[in-house]
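Only one protein chain is missing from this complex, and each of the others stays in its spot.
Presenting chain A:
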Amino acid sequence: MDRTQTKSQAHLRSRLSAFGTVTHRIYRFYADGFRSMTVGRKLWLLIIIKLFILFFIFKLFFFPDILSRDYDTDAQRAEAVRESLLNR
């Protein structure tokens, strides 16, 4: 029993270690890639500015999902749309 347990623990340890290595390699892959970027840095800056404007200004202040904001349940949303469509 003990031997089986030790074996499975060793197996788990080796799996975890392999997972750690793969994760580390993926991390290094992206970290080195980002570090060696030239024009990419400017692009990332633009992308971040763009995403900030889109999600933190436009979405937050100007583009609410109207039905989700104004009604709590799908039944209420359906009722609101039905009323709106029948009164246009």
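Simple rule for what comes next: contacts are C-beta pairs under 8 Å (C-beta built on N, C-alpha and C of every residue); 3 or more make two chains touch, one makes a residue touch a chain; residues count from 1.
Here is the rule we go by: contacts and distances are computed from a predicted model.
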item	value
Omitted chain (choose from "Electron transfer flavoprotein beta subunit", "Na(+)-translocating NADH-quinone reductase subunit A", "Tripartite tricarboxylate transporter permease" or "Cytochrome ubiquinol oxidase subunit I") - UniProt protein name	"Cytochrome ubiquinol oxidase subunit I"
Residue numbers in chain A that touch the chain omitted from display	29-30, 32-34, 36, 39-40, 42-44, 46-47, 49-51, 53-54, 58-59, 62-68, 74, 77-79, 81-82, 84-86, 88
